[in-house]
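As you look at this complex, bear in mind that one protein chain is not there, while each of the others sits in place.
Chain lettering (A and B) follows the sequence in which the chains are written, and residue indices restart at 1 in each chain.
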Amino acid sequence: MKKVLALLLALTLVFSLAACAPKPAAPAAGEQAAPAAETPKIGVTIYKFDDNFMSFVRRAIEKSAEGKAELILNDSQNNQATQNEQVDMMISKGVKSLAINLVDPQAAPAIITKAKAANLPVVFFNKEPNADVLKSYDKCWYVGTASAEAGVIQGKMIADAWKANAKWDKNGDGKMQYVLLKGEPGHPDAEARTKYAVEEVKNAGITVEELELQTGMWDSVKGKELVDAWLAKHGDKIEFVICNNDAMALGAVSSLKGNGYFTGDKFMPVVGVDAIPDALEQVKSGLMVGTVLNDAKNQGGATSDLAINVANGKDPLDGTQWKFDNNKAVRVPYVAVTKDNIAFAEEAYK
Amino acid sequence: MQNAALKHHGEYLLEMVGISKEFPGVRALDNVQFKVRPGTVHALMGENGAGKSTLMKCLFGIYHTDSGEIYLSGKKIRFTTARQALDNGVSMVHQELNQVRQRNVMDNIWLGRYPKKGLFVDEDKMYEDTRKIFNELDIRLDPREKVEKLSVSEMQMVEIAKAVSYHSKVIVMDEPTSSLTEKEVNHLFTIIRALKEKQVSIIYISHKMEEILQISDEVTVMRDGKWIATKPAKELTTDMIISLMVGRDLTNRFPEKTNMPGETILKVEGLTATYQPSIQDVSFELRKGEILGIAGLVGSKRTDIVESLFGIRHVSSGDVYLHGKKVKNSTAEEAIRNRFALVTEERRSTGIFNILNISFNSIVANLGEYFGSTGLIDEEKCKKDTKWVIDSMSVKTPSQRTLIGSLSGGNQQKVILGRWLLTQPEILMLDEPTRGIDVGAKYEIYKLIIALASEGKGIMMISSEMPELLGITDRILVMSNGRVAGIVETRETTQEEILRLSAKYL
Partner (left out) sequence: MLSKVSNRLKSLTGKDAAAWAMNNAIFLVLLVLLLVIIAISPDFVSINNFRNILTQASTRIIIALGIGGLIITQGTDLSAGRMVGLAAVISASLLQAAEYPYRMYPDLPMLPIFVPILLVAAITGFFGLINGFIISKLKVTPFIATLGTMIIIYGVNSIYFDRPPYGAQPIGGLSQSYMDIAQGSINLGGFMIPFLVIYAALVTLFIWVLWNKTRFGKNIYAVGGNPEAAVVSGVNLVRTILTVYVIAGVLYGFAGALEAARVGSATNNTGNMYELDAIAACVVGGVSFSGGIGTVSGVVTGVLIFQVINYGLAFIGVNPYLQYIIKGLIIITAVAIDTRKYIKKK
């Protein structure tokens, strides 16, 4: 028995040791690529590692920092307290700049306080702090999108498709009966996408009727369950499924498939946002009308560019193609993706 | 001492008069009288189910009496909680010792009324008060020792000290010697005598006649919920008490032995357990149709022998031969396959599945036999075998589906015996098979054991009750401190010789 125990303890130890050997790919590669000039350490936190979209942003950051910086990547596990602790740890580790994907956009002041105390520049990305918070510290910037834009683009796409397909108006009442899967309530993207998508459709002169609006918390499973319920309740009365992101759109598609859609001429238009690879596949095979490319590659690239620049004491935009808006923010544009331009979106993931 | 008690004739410390208690369908107590004089030991006797525990539960307010009155020192009382009883000087030393094992001795004694100094518990006072009581009772224990480190008898002493700490006038002791060694029993009796000196009365509940006659001043016998008799102990004999309890004369407490030992079937050589203290170098032989008793004091590791043979205790060396062929049981599963069976000592914790029915309890050790080619359980066979258990063991039960927990101890034990017989064992090991079983049922168990031996089973029986060992075994193996002190022929030995052997390696 004692042997078993000793073995267990040893195993744990070996595991911990082994675990430490393969450091995240980027820094290892970075160290090898630039043996002479010391590359700066940059602390990066991702609000949740296993978030579909953020994992692409993370990869883009890693790729673009290769050879130029040593990244310390942290998974904030969707917990702001954890993220704050990671920031403390990275400051203690002596990073030269921080790239922060906030868990909770309202928590930016606490991060800024920490950074200020250590005189560190901060690049927030993907989750936007309030404008006045950004203004409160001269060494902080934001890389993201214009929240409204995704909704606007999605709305345009919906309107164009609706006008082009008269038979989608199943009951022929000239109105678009839609259901909407919303992201996490309170998330600026969710609020903006919901508001602007519908507004844009109305702007295009289409009368709409909202049958259902519920939060699917960005999640496929929740999205599927909600659409299951709505189909049971409304059946063919639903004419359009609008989703705040692709994960929920995928859930909606799987629910629709299970309810006999997409066979014969039974069809339901579904749109999402993010253009994640899965969704692109669905667009390609015609199960989704379209999605909006939230340009992970460029968001990650811009974040990494800015963070490296400020870590090296340069101007944040030095040598990049980006511009700041009035709020010290770089806005990476959204792109509508339909069957026609799918190749462009696929390129973004290569 | 008895004279002192008699001087107070007519003056009772505790009087329970005309107590009746009815449960749905049963009249548990029927107009019972029970009167205890101050400074005496009053034995309360009766078969299991005679109403002793119910009577005590009425005293402590756990049950409400339907009629009858209770007086303590002439004052009418009616307790509603155990704590109230304690505060009024009536306490109980439980059969299953009720202690917080993770805490130390003094924490247990003062549990529920820790002395306080300001906001905090006064540990020093607790320690001193505990020492004082220990000194009075001649208990040598560190008040700061954790209870789980104590032996059973030490725990019991802690319980008694606790009762004394409440300035108890009446202390109920429920089967206090059931797991004590001879020496510990003597110490207990010393303590009881010290308590008597302090005019404390002891209500002593036990099945052990010899002890009762030795320690008690008066004996009250109950049967079927009724008061039968109260007599001075010195006027009584074991047989008289038994006949009062059973309601008939038990001229012979043991059935006639009909089994004939044959050739050797089991040979054990140099069996030694891995984790000591336990058995060392145990060797013996068991013959077909023989009942081999295993005697020894508590702590002499009698149980470890059968556990080692049954594969539930690690063995470091030694060989076991069944029919001359070497066998090694390293799990109970293997042991059952090799046709060993073990009826464990702690019926409640390792014997019965309390909340399951008789059918399940009958077939559980033999489950593999009940799955046919379908892989589903064969209900017909289950029914048949359960019926066999009930009939051949004469289990008194309304149905196969009755929960075993609702049967009496004797009937539970019969189901367990039946369970093991279903596995067709050659070697049947019984660990204290009659503990906690009343006199009448014991007789039936003895009859079963002898019948099984007559059929050719090899039986090992561990027992703390000397008369039982002398009454039904063929030979007796005496353990002393983990080693075999001797194996004697039952017909030729005496109680004294066995006791002497028990102390051989102490």
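Convention: a contact is a pair of C-beta atoms (placed from the backbone, for glycine too) under 8 Å apart; a residue touches a chain by one contact, two chains touch by 3 or more.
Note that the structure is predicted; figures quoted are calculated from it, not measured.
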Among B:83, B:132, B:234 or B:491, which one is in touch with the chain left out?
-> B:83
Write down which of B:100, B:377 or B:506 is the residue touching the left-out chain.
-> B:100
Chain not shown, touching residues in chain A | 1-2, 5, 8-9, 11-13, 15-17, 19-20, 22-24, 27, 49, 72-75, 77-82, 84-86, 88-89, 92-93, 104-111, 113, 130, 184-186
Contacts from chain B to the absent chain lie at residues 81-83, 86-87, 98-103, 107-108, 111-114, 116, 119-121, 162, 274-275, 307, 312-314
